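A single protein chain has been omitted from the complex, and every remaining protein chain is retained in its original position.
When the chains are written out, they are named A, B and C in that same order, and each has its own residue count from 1.
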Amino acid sequence: MTATSDREQMAYISSQAADARVNVELDTGDMTLNIGPQHPATHGTLRIACQLDGEQVIRAEPMMGYMHRGYEKLCEVRTYPQCTTLINRIDWLGSFANEVPFILAAERLMEVEAPPRAQWIRTILFELSRVANLALFLGDMGVQIGALTPVFFAFRDRERVLNQIEEVTGGRFHPNFDRIGGLKDDIPKGWIEETRSVMVKMRTFCDEMEDLLVGNEIFQARCRGVGVIPPEVALGYGLSGANLRASGVDWDLRRDANPGLAWDQIEWRVWTHPDGDSFARYWVRLQETREATHMVDQLLDGLPSGPIMAKVPRIIKVPAGEAYVSTENPLGEMGYYVVSKGDLGPFRVKIRTPSFNNISIVPWVMKGVYVPDVITILGSLYFILGDIDR
Amino acid sequence: MPQLPGLIKGLGVTAKTAGRTLFPKRGWKTLIPAPQKGAVTVQYPHEKEAPPERARGVIALHEENCTACMLCSRSCPDWCIYIEGHKVKAPPRREGGKPRTVNMLDRFDIDYALCMYCGICVEVCPFDALFWTPEYEYSEPRIADLLHDKDRLGEWMDTVPDFLDYEPGSEQTVRKVPR
Amino acid sequence: MTTLLALPYWQETGIKLGLALAIIPTTSLILVYLFLFKMMAFMQSRLGPNDTGPYGTLQLIAEAIKFLQKEDIHPAQADRRVFRMAPVVVLGSTFLLYVILPAGPDAVVENLDTGIFYAMAVSSLSVLGILMAGWSSANKYALLGGLRAAGQLIAYELPLILAVMGVVIQAETLNLQEIVVAQATGEIFGFGGIGNPFIFTQFLAFLIFMIAAQAELTQTPFDMPVAETELVGGFHIEYTGFRFLLFFMAEFGTAFAFAALASVMFLGGWWIPGFDVDDNILNVLGPGVMLGKILLISFFIFWVRFTYPRLREDQLQKFAWKVLIPLSLANIVLTGIFKVVF
Partner (left out) sequence: MTDETPPEENVDVDEKREALITSFSEILGEDLVESQLRPNEDLWLRVRSESWQDSIRAVQSAGFEYFGFLSAIDWEIAPEGRYEDTEFDGGLDEEDDEPVEVDSSTGYAGGESRFQILAQFYSLSQQVGVILKTDVGEDMTIDTIRDIFPGADWHERETYEMFGISFRGHPTLQPLYLPTEFEGHPLRKDFPLLARQVKPWPGVVDIEEIPEHLEAQLEAEVMAAFEANGGAS
């Protein structure tokens, strides 16, 4: 045997290996495509493992936990006022709305009711955070399917709403303004007029979105018939919010299970769409944003005067008991199951977040769609990662 | 597939926005481009945004009012307020009284790297020693430098704005900032 | 045709080559600054870059410097040689396009008799580079992007060529200079003041050409190969530093070249009404006129890009094969009939 150098030997082995590779029949089977955890369409760190056949998705499996902060555990070692700080950060785009059900649950256990002015201001801020949250969706959906401009419009106009929220609460994203028994403070002078003008601007924004996206044939071609969720499936998965209403289910907790806010004292309607596809979800949210601006207008008109805080002890101990309060948040039904043992802090808090249920339908709805549709569906289901992972 | 109106409407929206941004002036000045005025963005280092008075930018400490009662430190959800103090003897308030024992504040640090800006400490303070100010330019290149001591917190006291008046219908009373 | 300067062949070629080489970065700089930076910003109520140089004009140069400073990263599994070559191939095809773009009676690098044929052939070379990039990156997103690009560019090559056929039939030449001359000397119903820009007689072809060019340039609504929000950049996902810069330059350089082709074929090119077609002054004024027309056409390209969402791959193919190609075939037939009748 002649002495061969390592180099020659390696070359021989690799050429043999290359031959073997070519001769083996090429495996044209499924390809696994990881969408995320770092991907522009996942609003954070959601990962969807898609099994593809060509560009068609055979199986899509969302994997979460990249942002799991363990809020249910953290709430157990905090007092009630401290919990709202965490709760702000669940759905960070509509954070005032997060505080409300938790505070209402605690109030229910304490058998305290906030004075009417506090309830109305709560409702106003609730709807403002809905406008801020959904406005971002309206633009973001555009960017998900390739239109650059809508999202900038959304950021531009959402800023006005956030400024209004900040002027009252002091926080753009994390208001921490709700207190057991009322609110931290009253609204400052001149705020009502400013908010009215902002609401007019938001309606213009909705019109722009209607021209820019809803009427656009390309948008319709991309969204119509994509990700259809029939109503019975939506109910079984516990979809909520606009996702449920876009499937034709007429269910809105603001109207059907109002936990005591001022929604039953104003005129408004619940929007539904029979199609259940991505376009329907966009359309319903657009109408809801518009409706919310009208609701804010009415609420500002009818704001009652009075105190903003009920009589509650300075150190809050919530009597033992259990309460589940959920409200119709921008994303859907957000509920808090609070178990108290009469302590300073809750014994157990189960946070029922809308996005968790909404995104759990992904494996069902993404069977057989194309890769671009994955993005469309994800965008139209509209989740906030902090809302999934808590 | 393409029905023109929807597509053309979209083009109209972007063109209109471009026009508004480029020519924001009205009247005879319409044709003078002034994007600086038409754009909604704030050119940050050159011009600065004025946050609302209630904005929770940073916590200022009015040291004279602090009695080192530890309430803020204990109610902080993040455990980011560190207080140390010692007791001293102070002269009596009036003639013939006995000397009083008062708390002296040695250390009042807030770790802004941990702070969640919830404002619970400001709220629980029974002696009006903590205030929010909209000041926001205090970023540091190193995370450890975000631990600010009572001198730095005291400097921010100058930037605390007055409390705002309320909308009619409110029963709240406007508080005063100690100066 | 008269010559502007009497130079030996090699000197003339050298100057022209140098100009052509310099022009790609310059043109993409102009397009990026004017449209991608400023126009998009205005359409979105923003200001765009305004700190680097007057009105932010030097921003792109700063970015180019930034790109050049960056580390040149190869993915571990990448086919290195192909990976390195891909951006050069793409940029090369852009560069070759500039060879035949006329900016005046003599201001052209090479006046080929088969100009359009050459342009179409060379522009489709970039598919090769994109496929190389997509395949060699060893990245699934890049692969998907590369395959989409291949499918799309090949599908839209056809309506592009068929749309050009209308112009060729009407001008009776493949030479770009002669197409300009044909438009300059043409008349609209006896009125020859502005010549006969083929946009009037070939409006359908113009539309098809622009749509197909939009797809060739992978601009929204046909930008699935790059699709930031779904393929995160597609075929150039793994490229960094100056290799990405090459792709970037090629993208906008090609946009400029296609706008130039469109203005030559449909808007009368460098000719100015009132001048002789071989007037020497047009060698000086022509480039300016061309630039104006190119910017006008690029404005539309980018206006659409900033406004529309993108189509899906299957919808795009359907649109090409079921709408654009039949339409362009009909256009050829119509043009032929009119050519014979008149």
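In this section, a residue touches a chain if its C-beta (ideal position, glycine included) is under 8 Å from a C-beta of that chain, and two chains touch if they have at least 3 such contacts.
Note that this is a predicted model, so its numbers are computed, not measured.
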* To do: Taking the complete complex into account, tell me which visible chains touch the one left out.
  => A, B
* Decide which residue listed in B:Ala18, B:Val58 or B:Leu71 touches the omitted chain of the complex. => B:Leu71
* Asked: Thinking of the whole complex, not just what is shown, which of A:Asp275, A:Glu288 or A:Glu333 touches the missing chain?
  -> A:Glu333
* To do: Spell out, residue by residue, where the missing chain touches chain B.
  => 68-71, 73-76, 79-93, 95, 99, 101, 103
* **Residues from chain A at the interface with the omitted partner, ascending** => 64-65, 68, 70, 72-74, 76-79, 108, 232-233, 235-239, 249-251, 254-258, 263-264, 266-270, 272, 313, 315, 320-324, 326, 333, 335, 337, 339, 341-345, 348, 350, 352, 356-357, 360-361, 364, 389
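As a working rule, only the chains that are shown with their structure count from here on.
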* **Inter-chain pair with the most contacting C-beta pairs** => A-B
* Gap in Å, rounded to a whole number, between the CA centres of chain B and chain A -> 27
* Structure fact -> Among all residues of chain B, those touching at least two other chains are 1, 7, 10, 13-14, 17, 40
* To do: Return the residues of chain A touching two or more other chains; collapse runs of consecutive numbers into ranges.
  => 149, 153, 156, 212-213, 216, 218, 221
* Asked: Which part of chain A faces chain C closely enough to touch in the complex?
  -> 31, 33, 39-41, 55, 142-149, 152-153, 156, 212-213, 216, 218-219, 221-222, 370-375
* Report the residues of chain B in contact with chain C in the complex, numbered from low to high. => 1, 7, 10-11, 13-15, 17-18, 20-22, 35-36, 38-41, 43
* Asked: Which residues of chain C touch chain B in their complex?
  -> 39, 41-47, 50, 303-304, 306-308, 315, 318-319, 323
